[in-house]
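Just one protein chain is left out here, and the rest sit where they should.
Presenting subunit A:
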Amino acid sequence: MALLQITEPGMSTEPHKHRLAVGIDLGTTNSLVATVRNGIAICLPDEAGRTMLPSAVRYQADGSIDVGLVALRAQAVDPRNTIVSVKRFMGRGLKDVAHIEAMPYDFEDSPGMVRLRTVQGVKSPVEVSAEILRRLRVRAEGSLGGALVGAVITVPAYFDDAQRQATKDAARLAGLDVLRLLNEPTAAAVAYGLDNAAEGVYAVYDLGGGTFDLSILKLSRGVFEVLSTNGDAALGGDDFDHRLFCWILDRAKISPPSLEDARRLQMKAREAKELLTSCDEAPVHVRLASGEEVDLVVTREEFAEMTTHLVQKTLAPVRKALRDAGLAPDEIKGVVMVGGATRMPHIQRAVANYFGQEPLTNLDPDKVVALGAAMQANVLAGNRADQDDWLLLDVIPLSLGLETMGGLVEKVVPRNSTLPIARAQEFTTFKDGQTAMAFHVVQGERELVSDCRSLARFELRGIPPMVAGAARIRVAFQVDADGLLSVSAREMSSGVEASVLVKPSYGLSDDEIAEMLRSGVDHAGDDMAARALREQQVEADRVVEATEQALAHDGHLLSSTESAEIRSVIARVRELRAGTDNRAIKAGIDALARATDTFAARRMDNSIRSALAGHKVDELPI
(Lines give C-alpha, C1' and ligand atoms only; values in the text may rest on other atoms or scores of the structure.)
Protein backbone atom coordinates (compact mmCIF):
# COMPACT_ATOMS: atom_id res chain seq x y z
CA MET A 1 0.00 0.00 0.00
CA ALA A 2 1.36 3.35 -0.95
CA LEU A 3 -0.52 5.43 1.46
CA LEU A 4 0.73 7.71 4.12
CA GLN A 5 -1.30 7.58 7.19
CA ILE A 6 -0.33 10.66 9.04
CA THR A 7 -2.78 10.60 11.83
CA GLU A 8 -3.57 13.96 13.26
CA PRO A 9 -4.27 14.39 16.93
CA GLY A 10 -7.97 13.91 17.39
CA MET A 11 -8.20 11.32 14.66
CA SER A 12 -8.20 8.29 16.89
CA THR A 13 -9.29 5.01 15.41
CA GLU A 14 -12.67 3.75 16.40
CA PRO A 15 -12.81 1.12 19.13
CA HIS A 16 -14.07 -1.70 16.92
CA LYS A 17 -11.14 -1.17 14.62
CA HIS A 18 -8.62 -1.66 17.40
CA ARG A 19 -5.66 -3.59 16.01
CA LEU A 20 -4.19 -6.27 18.22
CA ALA A 21 -0.57 -5.52 18.95
CA VAL A 22 1.71 -6.52 21.78
CA GLY A 23 4.99 -5.58 23.37
CA ILE A 24 7.33 -8.42 24.25
CA ASP A 25 10.20 -8.24 26.70
CA LEU A 26 12.38 -11.15 25.61
CA GLY A 27 14.53 -11.36 28.71
CA THR A 28 17.55 -13.43 29.69
CA THR A 29 15.78 -14.88 32.72
CA ASN A 30 12.10 -14.09 32.18
CA SER A 31 9.97 -12.94 29.28
CA LEU A 32 6.68 -11.05 29.29
CA VAL A 33 3.99 -10.02 26.85
CA ALA A 34 1.89 -6.89 27.35
CA THR A 35 -0.80 -5.03 25.47
CA VAL A 36 -2.83 -1.86 25.72
CA ARG A 37 -6.42 -2.54 26.63
CA ASN A 38 -8.88 0.33 27.02
CA GLY A 39 -5.98 2.73 26.99
CA ILE A 40 -4.09 1.00 29.78
CA ALA A 41 -0.97 -1.14 29.35
CA ILE A 42 -1.16 -4.50 31.09
CA CYS A 43 0.96 -7.65 31.17
CA LEU A 44 -0.96 -10.70 29.96
CA PRO A 45 -0.95 -13.66 32.35
CA ASP A 46 -0.99 -17.39 31.53
CA GLU A 47 -3.85 -19.69 32.63
CA ALA A 48 -2.31 -19.89 36.09
CA GLY A 49 -2.26 -16.10 36.38
CA ARG A 50 1.53 -15.73 36.02
CA THR A 51 2.77 -12.90 33.84
CA MET A 52 6.45 -13.88 33.83
CA LEU A 53 7.44 -16.74 31.58
CA PRO A 54 10.83 -18.15 32.57
CA SER A 55 13.03 -17.97 29.47
CA ALA A 56 13.68 -21.71 29.56
CA VAL A 57 13.15 -24.23 26.78
CA ARG A 58 13.42 -28.02 27.15
CA TYR A 59 13.70 -30.33 24.17
CA GLN A 60 12.39 -33.80 25.04
CA ALA A 61 13.26 -37.10 23.41
CA ASP A 62 9.65 -37.66 22.32
CA GLY A 63 9.72 -34.51 20.19
CA SER A 64 7.77 -32.31 22.55
CA ILE A 65 9.07 -28.93 23.66
CA ASP A 66 8.47 -27.45 27.10
CA VAL A 67 8.72 -23.72 27.61
CA GLY A 68 8.69 -21.76 30.85
CA LEU A 69 8.30 -22.99 34.38
CA VAL A 70 7.92 -26.66 33.39
CA ALA A 71 11.18 -26.49 31.51
CA LEU A 72 12.88 -24.55 34.29
CA ARG A 73 11.92 -27.21 36.82
CA ALA A 74 13.47 -29.89 34.64
CA GLN A 75 16.86 -28.25 34.43
CA ALA A 76 18.35 -30.16 37.33
CA VAL A 77 17.31 -33.53 35.88
CA ASP A 78 17.90 -32.76 32.20
CA PRO A 79 20.43 -29.93 32.07
CA ARG A 80 21.77 -30.67 28.61
CA ASN A 81 18.42 -30.35 26.85
CA THR A 82 17.06 -27.54 29.00
CA ILE A 83 18.26 -24.22 27.67
CA VAL A 84 18.15 -21.22 29.99
CA SER A 85 19.54 -17.69 29.45
CA VAL A 86 19.67 -18.34 25.69
CA LYS A 87 19.75 -14.57 25.15
CA ARG A 88 23.45 -14.69 26.05
CA PHE A 89 24.10 -16.75 22.90
CA MET A 90 22.10 -14.62 20.46
CA GLY A 91 24.35 -13.50 17.62
CA ARG A 92 27.38 -14.73 19.54
CA GLY A 93 30.23 -17.13 18.77
CA LEU A 94 31.57 -19.62 21.29
CA LYS A 95 34.48 -17.40 22.26
CA ASP A 96 32.16 -14.48 23.07
CA VAL A 97 30.21 -16.27 25.78
CA ALA A 98 31.37 -15.86 29.39
CA HIS A 99 31.52 -18.78 31.86
CA ILE A 100 30.97 -21.24 29.03
CA GLU A 101 32.90 -23.86 31.02
CA ALA A 102 30.27 -23.82 33.74
CA MET A 103 27.42 -24.47 31.30
CA PRO A 104 25.98 -27.94 30.89
CA TYR A 105 25.34 -27.65 27.14
CA ASP A 106 26.83 -29.51 24.23
CA PHE A 107 28.00 -26.59 22.11
CA GLU A 108 28.76 -26.63 18.44
CA ASP A 109 30.88 -23.72 17.28
CA SER A 110 29.43 -22.94 13.89
CA PRO A 111 30.60 -19.84 12.04
CA GLY A 112 29.14 -16.70 13.50
CA MET A 113 26.69 -18.03 16.02
CA VAL A 114 27.13 -20.85 18.50
CA ARG A 115 24.64 -23.75 18.35
CA LEU A 116 23.49 -26.35 20.85
CA ARG A 117 23.23 -30.09 20.34
CA THR A 118 20.04 -31.39 21.94
CA VAL A 119 18.10 -34.60 21.91
CA GLN A 120 16.09 -33.01 19.07
CA GLY A 121 19.15 -32.17 17.03
CA VAL A 122 21.26 -29.06 16.69
CA LYS A 123 19.43 -25.89 17.66
CA SER A 124 20.39 -22.31 16.97
CA PRO A 125 19.80 -19.76 19.76
CA VAL A 126 17.39 -18.13 17.30
CA GLU A 127 15.22 -21.25 17.28
CA VAL A 128 15.31 -21.53 21.06
CA SER A 129 14.26 -17.87 21.42
CA ALA A 130 11.54 -18.44 18.83
CA GLU A 131 10.01 -21.11 21.10
CA ILE A 132 9.71 -18.54 23.89
CA LEU A 133 8.25 -15.93 21.53
CA ARG A 134 5.81 -18.44 20.04
CA ARG A 135 4.54 -19.31 23.49
CA LEU A 136 3.95 -15.62 24.22
CA ARG A 137 2.24 -15.09 20.86
CA VAL A 138 -0.15 -17.97 21.54
CA ARG A 139 -0.82 -16.59 25.02
CA ALA A 140 -1.59 -13.15 23.59
CA GLU A 141 -3.77 -14.41 20.74
CA GLY A 142 -5.72 -16.57 23.17
CA SER A 143 -6.17 -13.72 25.58
CA LEU A 144 -7.00 -11.04 22.99
CA GLY A 145 -9.10 -13.30 20.81
CA GLY A 146 -7.51 -12.80 17.40
CA ALA A 147 -4.41 -12.72 15.25
CA LEU A 148 -1.82 -10.08 16.10
CA VAL A 149 -1.08 -7.29 13.67
CA GLY A 150 2.43 -7.15 15.02
CA ALA A 151 4.73 -6.90 17.99
CA VAL A 152 7.37 -4.63 19.39
CA ILE A 153 10.22 -6.73 20.72
CA THR A 154 12.66 -5.19 23.14
CA VAL A 155 16.42 -5.64 22.98
CA PRO A 156 19.21 -4.36 25.20
CA ALA A 157 20.26 -0.93 23.97
CA TYR A 158 23.84 -2.15 23.79
CA PHE A 159 22.99 -5.10 21.51
CA ASP A 160 25.04 -4.97 18.31
CA ASP A 161 23.78 -5.60 14.80
CA ALA A 162 24.31 -9.39 15.04
CA GLN A 163 22.27 -9.65 18.23
CA ARG A 164 19.47 -7.44 16.87
CA GLN A 165 19.25 -9.38 13.64
CA ALA A 166 19.13 -12.67 15.54
CA THR A 167 16.26 -11.34 17.64
CA LYS A 168 14.34 -10.25 14.57
CA ASP A 169 14.90 -13.66 12.97
CA ALA A 170 13.57 -15.37 16.10
CA ALA A 171 10.40 -13.27 15.94
CA ARG A 172 9.93 -14.15 12.31
CA LEU A 173 10.31 -17.84 13.14
CA ALA A 174 7.71 -17.47 15.86
CA GLY A 175 5.21 -16.06 13.35
CA LEU A 176 5.40 -12.50 14.66
CA ASP A 177 5.45 -9.43 12.48
CA VAL A 178 8.00 -7.13 14.10
CA LEU A 179 6.72 -3.57 14.18
CA ARG A 180 9.94 -2.40 15.78
CA LEU A 181 12.92 -3.58 17.78
CA LEU A 182 12.86 -1.22 20.74
CA ASN A 183 15.70 -0.63 23.16
CA GLU A 184 14.82 -1.81 26.65
CA PRO A 185 15.80 1.39 28.51
CA THR A 186 13.83 3.45 25.99
CA ALA A 187 10.77 1.25 26.52
CA ALA A 188 11.16 1.74 30.27
CA ALA A 189 11.48 5.50 29.81
CA VAL A 190 8.23 5.56 27.81
CA ALA A 191 6.37 3.69 30.54
CA TYR A 192 7.89 5.82 33.27
CA GLY A 193 7.72 9.13 31.43
CA LEU A 194 4.10 8.80 30.38
CA ASP A 195 2.99 7.61 33.80
CA ASN A 196 4.69 10.44 35.61
CA ALA A 197 4.46 13.22 33.01
CA ALA A 198 8.23 13.50 33.41
CA GLU A 199 10.20 16.34 31.78
CA GLY A 200 13.97 16.74 31.86
CA VAL A 201 17.03 14.56 31.52
CA TYR A 202 16.77 11.06 32.99
CA ALA A 203 19.10 8.09 33.22
CA VAL A 204 17.76 4.56 32.87
CA TYR A 205 19.88 1.99 34.72
CA ASP A 206 18.83 -1.38 33.36
CA LEU A 207 20.45 -4.47 34.86
CA GLY A 208 18.74 -7.54 33.48
CA GLY A 209 19.54 -11.21 33.85
CA GLY A 210 22.34 -11.13 31.32
CA THR A 211 22.73 -7.60 30.00
CA PHE A 212 23.42 -4.14 31.33
CA ASP A 213 22.34 -0.88 29.68
CA LEU A 214 22.60 2.71 30.69
CA SER A 215 20.71 5.25 28.59
CA ILE A 216 20.48 9.00 29.05
CA LEU A 217 17.23 10.44 27.71
CA LYS A 218 15.85 13.92 27.39
CA LEU A 219 12.09 14.04 27.85
CA SER A 220 10.39 17.15 26.54
CA ARG A 221 6.83 17.65 25.38
CA GLY A 222 6.21 14.09 24.27
CA VAL A 223 9.62 13.57 22.67
CA PHE A 224 11.86 10.89 24.16
CA GLU A 225 15.27 11.70 22.80
CA VAL A 226 18.08 9.30 23.64
CA LEU A 227 21.22 11.41 24.13
CA SER A 228 23.59 8.51 24.63
CA THR A 229 23.66 4.88 25.56
CA ASN A 230 26.30 2.52 26.83
CA GLY A 231 26.43 -0.83 28.50
CA ASP A 232 27.76 -4.34 28.62
CA ALA A 233 25.93 -6.99 26.62
CA ALA A 234 27.49 -9.71 28.80
CA LEU A 235 26.87 -8.48 32.34
CA GLY A 236 23.76 -9.17 34.36
CA GLY A 237 22.10 -10.73 37.37
CA ASP A 238 23.35 -14.13 36.15
CA ASP A 239 26.90 -13.01 36.94
CA PHE A 240 25.92 -12.27 40.53
CA ASP A 241 24.41 -15.78 40.76
CA HIS A 242 27.55 -17.22 39.25
CA ARG A 243 29.77 -15.41 41.73
CA LEU A 244 27.72 -16.74 44.63
CA PHE A 245 27.77 -20.22 43.07
CA CYS A 246 31.58 -20.11 42.95
CA TRP A 247 31.64 -18.92 46.55
CA ILE A 248 29.50 -21.91 47.57
CA LEU A 249 31.77 -24.35 45.69
CA ASP A 250 34.75 -22.80 47.42
CA ARG A 251 33.23 -22.87 50.91
CA ALA A 252 31.84 -26.39 50.53
CA LYS A 253 35.08 -27.57 48.90
CA ILE A 254 33.35 -29.10 45.88
CA SER A 255 35.34 -29.42 42.68
CA PRO A 256 34.24 -29.90 40.06
CA PRO A 257 30.52 -30.58 40.53
CA SER A 258 28.56 -32.93 38.29
CA LEU A 259 26.22 -31.27 35.77
CA GLU A 260 23.21 -31.97 37.94
CA ASP A 261 24.84 -30.79 41.14
CA ALA A 262 26.00 -27.66 39.34
CA ARG A 263 22.41 -26.93 38.29
CA ARG A 264 21.10 -27.48 41.81
CA LEU A 265 23.75 -25.23 43.29
CA GLN A 266 23.14 -22.54 40.68
CA MET A 267 19.43 -22.54 41.42
CA LYS A 268 20.20 -22.36 45.11
CA ALA A 269 22.57 -19.45 44.53
CA ARG A 270 19.84 -17.56 42.70
CA GLU A 271 17.33 -18.22 45.48
CA ALA A 272 19.81 -17.03 48.09
CA LYS A 273 20.50 -13.84 46.10
CA GLU A 274 16.80 -13.07 45.89
CA LEU A 275 16.33 -13.76 49.59
CA LEU A 276 19.12 -11.32 50.44
CA THR A 277 17.07 -8.47 48.94
CA SER A 278 14.76 -8.59 51.92
CA CYS A 279 16.77 -10.53 54.54
CA ASP A 280 20.15 -9.96 56.18
CA GLU A 281 21.20 -13.55 55.59
CA ALA A 282 20.18 -16.56 53.53
CA PRO A 283 20.68 -20.28 54.12
CA VAL A 284 22.22 -22.44 51.38
CA HIS A 285 21.13 -25.99 51.99
CA VAL A 286 21.58 -28.54 49.19
CA ARG A 287 21.77 -32.31 49.13
CA LEU A 288 24.17 -33.39 46.39
CA ALA A 289 23.80 -36.46 44.20
CA SER A 290 26.40 -38.21 46.32
CA GLY A 291 24.20 -37.78 49.38
CA GLU A 292 26.62 -35.25 50.78
CA GLU A 293 25.02 -32.10 52.19
CA VAL A 294 25.99 -28.49 51.70
CA ASP A 295 24.88 -26.34 54.62
CA LEU A 296 26.02 -22.74 54.55
CA VAL A 297 24.76 -19.27 55.43
CA VAL A 298 25.57 -16.22 53.35
CA THR A 299 25.10 -12.73 54.77
CA ARG A 300 24.13 -9.62 52.86
CA GLU A 301 27.54 -8.06 53.56
CA GLU A 302 29.38 -11.13 52.31
CA PHE A 303 27.33 -11.12 49.14
CA ALA A 304 27.88 -7.39 48.59
CA GLU A 305 31.59 -7.87 49.18
CA MET A 306 32.02 -10.77 46.72
CA THR A 307 30.11 -8.93 43.97
CA THR A 308 31.56 -5.45 44.45
CA HIS A 309 33.59 -5.73 41.26
CA LEU A 310 30.40 -6.46 39.27
CA VAL A 311 28.67 -3.38 40.67
CA GLN A 312 31.76 -1.31 39.80
CA LYS A 313 31.69 -2.78 36.32
CA THR A 314 28.28 -1.18 35.73
CA LEU A 315 29.60 2.27 36.66
CA ALA A 316 32.10 2.47 33.79
CA PRO A 317 29.32 2.52 31.16
CA VAL A 318 27.49 5.09 33.31
CA ARG A 319 30.50 7.43 33.13
CA LYS A 320 30.95 6.91 29.40
CA ALA A 321 27.28 7.56 28.62
CA LEU A 322 27.34 10.76 30.67
CA ARG A 323 30.47 11.97 28.92
CA ASP A 324 29.00 11.20 25.50
CA ALA A 325 25.92 13.20 26.48
CA GLY A 326 28.15 16.01 27.76
CA LEU A 327 26.53 15.89 31.20
CA ALA A 328 27.62 15.64 34.83
CA PRO A 329 25.91 13.24 37.28
CA ASP A 330 24.19 16.11 39.09
CA GLU A 331 22.50 17.25 35.87
CA ILE A 332 20.38 14.09 35.84
CA LYS A 333 16.89 14.72 37.14
CA GLY A 334 16.07 11.11 38.00
CA VAL A 335 17.44 7.60 37.66
CA VAL A 336 14.91 4.97 36.60
CA MET A 337 15.79 1.45 37.77
CA VAL A 338 14.89 -1.42 35.46
CA GLY A 339 15.46 -5.18 35.64
CA GLY A 340 14.98 -7.55 38.54
CA ALA A 341 18.67 -7.37 39.43
CA THR A 342 18.30 -3.70 40.46
CA ARG A 343 16.40 -4.93 43.52
CA MET A 344 19.74 -5.80 45.12
CA PRO A 345 20.26 -3.24 47.90
CA HIS A 346 23.95 -2.74 47.23
CA ILE A 347 23.20 -1.86 43.59
CA GLN A 348 20.70 0.77 44.66
CA ARG A 349 23.25 2.12 47.13
CA ALA A 350 25.97 2.37 44.47
CA VAL A 351 23.64 4.16 42.04
CA ALA A 352 22.44 6.55 44.75
CA ASN A 353 26.06 7.35 45.64
CA TYR A 354 27.09 7.98 42.08
CA PHE A 355 24.19 10.25 41.15
CA GLY A 356 23.80 11.83 44.57
CA GLN A 357 20.10 10.95 44.71
CA GLU A 358 17.89 7.98 45.50
CA PRO A 359 16.99 6.08 42.31
CA LEU A 360 13.34 5.88 41.25
CA THR A 361 11.91 2.52 42.18
CA ASN A 362 8.21 3.30 42.12
CA LEU A 363 7.54 0.96 39.21
CA ASP A 364 7.89 -2.77 38.88
CA PRO A 365 11.39 -3.29 37.45
CA ASP A 366 10.34 -6.64 35.99
CA LYS A 367 7.36 -5.30 34.03
CA VAL A 368 8.20 -1.76 33.01
CA VAL A 369 9.99 -2.74 29.78
CA ALA A 370 7.10 -4.90 28.53
CA LEU A 371 4.58 -2.18 29.41
CA GLY A 372 6.52 0.49 27.53
CA ALA A 373 6.88 -1.84 24.56
CA ALA A 374 3.10 -2.44 24.57
CA MET A 375 2.41 1.30 24.52
CA GLN A 376 4.73 1.74 21.56
CA ALA A 377 3.28 -1.32 19.77
CA ASN A 378 -0.19 0.13 20.18
CA VAL A 379 0.89 3.37 18.52
CA LEU A 380 2.90 1.67 15.76
CA ALA A 381 -0.03 -0.58 14.90
CA GLY A 382 -2.06 2.54 14.15
CA ASN A 383 -4.18 2.71 17.30
CA ARG A 384 -3.10 6.23 18.06
CA ALA A 385 -5.33 8.28 20.30
CA ASP A 386 -5.16 11.95 21.34
CA GLN A 387 -2.87 11.40 24.26
CA ASP A 388 -0.51 9.13 22.30
CA ASP A 389 1.27 11.84 20.39
CA TRP A 390 4.77 10.94 21.50
CA LEU A 391 7.90 10.33 19.49
CA LEU A 392 10.97 8.21 20.25
CA LEU A 393 14.31 9.31 18.86
CA ASP A 394 16.79 6.56 19.60
CA VAL A 395 20.46 6.11 18.76
CA ILE A 396 22.88 3.48 17.51
CA PRO A 397 24.88 2.19 20.49
CA LEU A 398 28.14 1.22 18.77
CA SER A 399 30.10 2.81 15.95
CA LEU A 400 30.10 1.17 12.53
CA GLY A 401 33.12 1.11 10.29
CA LEU A 402 35.18 -0.51 7.59
CA GLU A 403 38.50 -2.29 7.75
CA THR A 404 41.33 -0.35 6.11
CA MET A 405 44.98 -1.12 5.47
CA GLY A 406 46.83 -2.62 8.39
CA GLY A 407 43.76 -3.99 10.16
CA LEU A 408 42.63 -0.56 11.30
CA VAL A 409 39.03 0.60 11.49
CA GLU A 410 37.74 3.62 9.61
CA LYS A 411 34.61 4.76 11.45
CA VAL A 412 31.73 5.58 9.15
CA VAL A 413 28.78 5.93 11.54
CA PRO A 414 29.70 7.20 15.01
CA ARG A 415 28.01 5.73 18.09
CA ASN A 416 25.06 7.64 19.56
CA SER A 417 23.93 8.94 16.16
CA THR A 418 20.16 9.41 16.03
CA LEU A 419 18.36 6.78 13.93
CA PRO A 420 17.67 6.39 11.11
CA ILE A 421 21.01 7.47 9.73
CA ALA A 422 22.95 7.15 6.48
CA ARG A 423 26.61 7.93 5.97
CA ALA A 424 28.91 7.37 3.04
CA GLN A 425 32.65 7.21 2.59
CA GLU A 426 34.73 7.18 -0.57
CA PHE A 427 37.57 4.79 -1.23
CA THR A 428 39.80 4.21 -4.20
CA THR A 429 41.81 1.42 -5.78
CA PHE A 430 45.49 1.06 -4.88
CA LYS A 431 46.69 -0.98 -7.86
CA ASP A 432 46.61 -0.20 -11.57
CA GLY A 433 43.88 -2.15 -13.33
CA GLN A 434 42.27 -3.31 -10.09
CA THR A 435 38.77 -4.63 -10.89
CA ALA A 436 37.53 -5.81 -7.52
CA MET A 437 37.54 -4.50 -3.98
CA ALA A 438 36.80 -6.35 -0.74
CA PHE A 439 34.99 -4.74 2.17
CA HIS A 440 34.86 -5.81 5.77
CA VAL A 441 32.16 -4.18 7.90
CA VAL A 442 32.78 -4.05 11.65
CA GLN A 443 31.09 -2.65 14.75
CA GLY A 444 32.74 -1.37 17.91
CA GLU A 445 34.79 1.43 19.45
CA ARG A 446 38.29 0.01 19.18
CA GLU A 447 40.88 1.02 16.61
CA LEU A 448 41.85 -2.51 15.60
CA VAL A 449 39.57 -4.64 13.49
CA SER A 450 40.43 -7.67 15.62
CA ASP A 451 38.93 -5.91 18.68
CA CYS A 452 35.64 -5.10 16.95
CA ARG A 453 32.73 -7.30 15.98
CA SER A 454 32.89 -8.53 12.41
CA LEU A 455 29.50 -8.00 10.78
CA ALA A 456 29.96 -8.83 7.11
CA ARG A 457 32.40 -9.18 4.27
CA PHE A 458 31.49 -8.46 0.69
CA GLU A 459 33.11 -7.65 -2.64
CA LEU A 460 32.52 -5.10 -5.34
CA ARG A 461 33.43 -6.68 -8.67
CA GLY A 462 33.45 -5.43 -12.24
CA ILE A 463 35.23 -2.14 -11.60
CA PRO A 464 36.52 -0.98 -15.00
CA PRO A 465 40.34 -1.14 -15.14
CA MET A 466 41.83 2.25 -14.30
CA VAL A 467 45.09 3.57 -12.92
CA ALA A 468 45.51 3.26 -9.18
CA GLY A 469 43.59 5.94 -7.32
CA ALA A 470 41.31 6.82 -10.23
CA ALA A 471 38.28 4.75 -9.26
CA ARG A 472 35.87 6.37 -6.83
CA ILE A 473 34.10 3.78 -4.73
CA ARG A 474 31.39 5.10 -2.52
CA VAL A 475 30.38 2.87 0.37
CA ALA A 476 27.03 3.82 1.89
CA PHE A 477 25.79 2.70 5.30
CA GLN A 478 22.11 2.92 6.14
CA VAL A 479 20.92 2.10 9.65
CA ASP A 480 17.14 1.84 10.04
CA ALA A 481 14.93 2.60 13.03
CA ASP A 482 15.49 -0.94 14.37
CA GLY A 483 19.22 -0.24 14.50
CA LEU A 484 19.84 -2.69 11.65
CA LEU A 485 22.46 -1.96 9.02
CA SER A 486 22.54 -2.38 5.27
CA VAL A 487 25.59 -1.50 3.22
CA SER A 488 26.05 -0.82 -0.46
CA ALA A 489 29.10 -0.01 -2.54
CA ARG A 490 29.15 1.72 -5.90
CA GLU A 491 31.87 2.71 -8.30
CA MET A 492 30.86 6.26 -9.17
CA SER A 493 32.23 6.58 -12.70
CA SER A 494 30.85 3.28 -14.03
CA GLY A 495 27.87 2.78 -11.75
CA VAL A 496 28.86 -0.80 -10.86
CA GLU A 497 27.06 -1.65 -7.65
CA ALA A 498 27.10 -4.24 -4.88
CA SER A 499 25.00 -4.27 -1.76
CA VAL A 500 24.53 -6.48 1.25
CA LEU A 501 22.09 -6.72 4.03
CA VAL A 502 24.57 -7.18 6.79
CA LYS A 503 23.81 -10.70 7.79
CA PRO A 504 25.78 -13.56 6.23
CA SER A 505 28.87 -13.67 8.42
CA TYR A 506 27.06 -14.48 11.64
CA GLY A 507 23.35 -14.90 11.13
CA LEU A 508 21.08 -17.46 9.64
CA SER A 509 20.66 -17.52 5.91
CA ASP A 510 17.20 -16.86 4.49
CA ASP A 511 17.07 -20.50 3.35
CA GLU A 512 17.72 -21.70 6.87
CA ILE A 513 14.94 -19.47 8.16
CA ALA A 514 12.54 -20.67 5.48
CA GLU A 515 13.32 -24.27 6.44
CA MET A 516 12.86 -23.55 10.13
CA LEU A 517 9.60 -21.78 9.37
CA ARG A 518 8.29 -24.84 7.58
CA SER A 519 9.21 -27.23 10.36
CA GLY A 520 8.10 -24.73 12.99
CA VAL A 521 4.68 -24.37 11.44
CA ASP A 522 4.28 -28.15 11.25
CA HIS A 523 5.30 -28.38 14.83
CA ALA A 524 2.82 -25.82 16.07
CA GLY A 525 0.10 -27.61 14.16
CA ASP A 526 -0.84 -24.39 12.42
CA ASP A 527 -2.63 -24.60 9.14
CA MET A 528 -0.28 -22.62 6.94
CA ALA A 529 -2.80 -21.85 4.21
CA ALA A 530 -5.40 -20.65 6.69
CA ARG A 531 -2.79 -18.51 8.35
CA ALA A 532 -1.69 -16.95 5.06
CA LEU A 533 -5.30 -16.14 4.14
CA ARG A 534 -5.97 -14.63 7.54
CA GLU A 535 -2.87 -12.48 7.25
CA GLN A 536 -3.84 -11.15 3.84
CA GLN A 537 -7.37 -10.42 5.01
CA VAL A 538 -6.07 -8.49 7.99
CA GLU A 539 -3.70 -6.63 5.69
CA ALA A 540 -6.48 -5.86 3.19
CA ASP A 541 -8.71 -4.46 5.93
CA ARG A 542 -5.87 -2.33 7.19
CA VAL A 543 -5.01 -0.95 3.77
CA VAL A 544 -8.59 -0.20 2.82
CA GLU A 545 -9.28 1.51 6.11
CA ALA A 546 -6.12 3.60 5.89
CA THR A 547 -6.88 4.61 2.30
CA GLU A 548 -10.40 5.64 3.18
CA GLN A 549 -9.19 7.68 6.12
CA ALA A 550 -6.67 9.37 3.87
CA LEU A 551 -9.34 10.13 1.26
CA ALA A 552 -11.64 11.58 3.88
CA HIS A 553 -8.84 13.71 5.27
CA ASP A 554 -6.79 14.70 2.24
CA GLY A 555 -9.11 14.05 -0.69
CA HIS A 556 -8.61 17.68 -1.74
CA LEU A 557 -5.11 16.78 -2.92
CA LEU A 558 -6.61 14.68 -5.72
CA SER A 559 -8.57 15.50 -8.84
CA SER A 560 -11.98 13.86 -9.10
CA THR A 561 -10.68 11.43 -11.72
CA GLU A 562 -7.77 10.43 -9.51
CA SER A 563 -9.94 9.83 -6.50
CA ALA A 564 -12.47 7.86 -8.56
CA GLU A 565 -9.64 5.60 -9.73
CA ILE A 566 -8.51 4.92 -6.18
CA ARG A 567 -12.08 4.21 -5.09
CA SER A 568 -12.53 1.65 -7.84
CA VAL A 569 -9.36 -0.18 -6.75
CA ILE A 570 -10.62 -0.15 -3.16
CA ALA A 571 -13.85 -1.76 -4.33
CA ARG A 572 -11.83 -4.44 -6.13
CA VAL A 573 -9.77 -5.21 -3.00
CA ARG A 574 -13.01 -5.53 -1.00
CA GLU A 575 -14.32 -8.03 -3.51
CA LEU A 576 -11.13 -10.10 -3.40
CA ARG A 577 -11.04 -9.97 0.38
CA ALA A 578 -14.41 -11.73 0.52
CA GLY A 579 -12.89 -14.67 -1.38
CA THR A 580 -10.39 -17.25 -0.17
CA ASP A 581 -7.49 -16.76 -2.58
CA ASN A 582 -4.74 -15.20 -0.50
CA ARG A 583 -2.52 -14.57 -3.56
CA ALA A 584 -5.31 -12.65 -5.32
CA ILE A 585 -5.84 -10.55 -2.19
CA LYS A 586 -2.12 -9.83 -2.09
CA ALA A 587 -2.20 -8.78 -5.75
CA GLY A 588 -5.14 -6.48 -5.03
CA ILE A 589 -3.29 -4.89 -2.12
CA ASP A 590 -0.27 -4.32 -4.35
CA ALA A 591 -2.48 -2.75 -7.01
CA LEU A 592 -3.92 -0.38 -4.43
CA ALA A 593 -0.38 0.50 -3.38
CA ARG A 594 0.49 1.47 -6.94
CA ALA A 595 -2.75 3.41 -7.38
CA THR A 596 -2.12 5.49 -4.27
CA ASP A 597 1.57 6.15 -4.83
CA THR A 598 1.20 9.72 -6.09
CA PHE A 599 -1.40 10.50 -3.45
CA ALA A 600 1.02 9.30 -0.77
CA ALA A 601 3.80 11.50 -2.07
CA ARG A 602 1.52 14.54 -2.09
CA ARG A 603 0.34 13.83 1.44
CA MET A 604 3.92 13.54 2.68
CA ASP A 605 4.92 16.81 1.02
CA ASN A 606 1.85 18.54 2.31
CA SER A 607 2.52 17.30 5.78
CA ILE A 608 6.09 18.50 5.78
CA ARG A 609 5.18 21.89 4.41
CA SER A 610 2.54 22.34 7.06
CA ALA A 611 5.01 21.23 9.71
CA LEU A 612 7.35 23.97 8.57
CA ALA A 613 4.64 26.56 8.46
CA GLY A 614 3.67 25.58 11.99
CA HIS A 615 0.21 24.54 10.89
CA LYS A 616 -1.59 21.28 11.21
CA VAL A 617 -2.78 19.76 7.96
CA ASP A 618 -6.42 20.25 8.86
CA GLU A 619 -5.92 23.96 9.38
CA LEU A 620 -4.97 24.47 5.77
CA PRO A 621 -7.66 25.77 3.43
CA ILE A 622 -9.23 23.02 1.37
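What we mean here is this: contacts are C-beta pairs under 8 Å (C-beta built on N, C-alpha and C of every residue); 3 or more make two chains touch, one makes a residue touch a chain; residues count from 1.
Going forward, contacts and distances are computed from a predicted model.
Asker: Which of "Metallophosphoesterase", "BlaI/MecI/CopY family transcriptional regulator", "Co-chaperone protein HscB homolog" or "Carbohydrate ABC transporter permease" is the UniProt protein name of the chain not shown?
Answerer: "Co-chaperone protein HscB homolog"
Asker: Which one touches the absent chain: A:Leu20, A:Leu380, A:Ala489 or A:Val569?
Answerer: A:Leu380
Asker: For a quick check of understanding: of A:Ile83, A:Val126 or A:Val149, which residue touches the chain that isn't displayed?
Answerer: Checking each option in A:Ile83, A:Val126 or A:Val149, the one touching the absent chain turns out to be A:Val149.
Asker: Out of A:Arg287, A:Arg323, A:His556 or A:Arg583, which residue would touch the omitted chain in the full complex?
Answerer: Touches the omitted chain: A:Arg323.
Asker: Could you tell me which of A:Val77, A:Ala571 or A:Ala601 touches the chain that is not displayed?
Answerer: Result: among the candidates, A:Ala601 touches the missing chain.
Asker: Footprint of the hidden chain on subunit A, which residues?
Answerer: Residues in contact with the chain left out: 1-7, 19, 149-150, 179-180, 221, 223, 316, 319-320, 323, 376, 379-382, 389, 391-393, 417-422, 445, 478, 480-481, 542-543, 546, 593, 597, 600-602, 604-605, 607-609, 611-614.
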